[in-house]
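First the structure, which I've put down as structure tokens, then a few questions once you've had a look.
Of the protein chains in this complex, all but one are displayed in their positions.
Here is subunit A:
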């Protein structure tokens, strides 16, 4: 192995990596930050300052929406974990062979399909002239059409549905690697279902739980389609505000500030999640 060769190939491989990362990720984010701290004072005149961030903190609509988005994303993450965990456990531990593969595939298929199609499905189910409303009238539980769409519960249903895969797959993978004999040992030593779950299963599944939660939280926070299509007029979502500032009002300075705040929130929660569980980014997201 001669080192000149190795150096050359290192440089050759480093170039595309650096170009990709610098031009599409790092420099654009620096620019976004610079735009977010420039305040418009006149036509094509800007000064550097935190004015855009002040607008965010002084306008209740903006930070209310921000807090609401964060809160609902956290709730959606917990709900997804709660609903998904038993299913993941079932697939990983109570089935095997062909059944296991089939169930796992059935989990995957809906998520190869565009998010738009999935949301469209929920619109058909939930709206006033939709399947649920018609069904309830048909069996006599409702006397007139019911609108299930355009409220926060509908957003929640959509968010949980959209993120389910990203919770179930890492959970199945980590639970799969748990040796059955450890669970047996737990019972042999006098544990019951709950203590075995708490002392053996959950600690073992922790990397999967963390990586699932991080991805689901991030996807919910950054979601645009579901809140816009399933939520009502008052169900604002922070990404919707960013879109408005950029595309509708053409106020890129404020939009960039919003974008940066969203990025900050998402990174903080991801970082806190990793720290609290003692995991690193490399062994959760980058499996």
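Operating definition for what follows: a residue touches a chain if its C-beta (ideal position, glycine included) is under 8 Å from a C-beta of that chain, and two chains touch if they have at least 3 such contacts; residues count from 1.
Methods note: contacts and distances are computed from a predicted model.
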Checklist outcome for this item: From the options "Putative manganese efflux pump", "Tryptophan synthase beta chain", "ABC transporter permease subunit" or "Ig-like SoxY domain-containing protein", the chain left out of the display has the UniProt protein name "ABC transporter permease subunit"
Next on the checklist: Given that one chain is not shown, which residue among A:24, A:47 or A:153 touches it?
Outcome noted: A:24
Item to check | Sites on subunit A contacted by the missing partner chain, in the whole complex | outcome: 5-6, 9-10, 12-14, 16-17, 20-21, 24-29, 31-32, 35, 83, 86-87, 89-90, 93-94, 96, 103, 105-110, 112-118, 120-125, 127, 129-131, 134, 161, 164, 180, 183-184, 187, 193, 196-197, 214-215, 218, 221-225, 229, 239, 242-243, 246-247, 252, 255-256, 259, 262-263, 266-267, 270, 281-282, 285-287
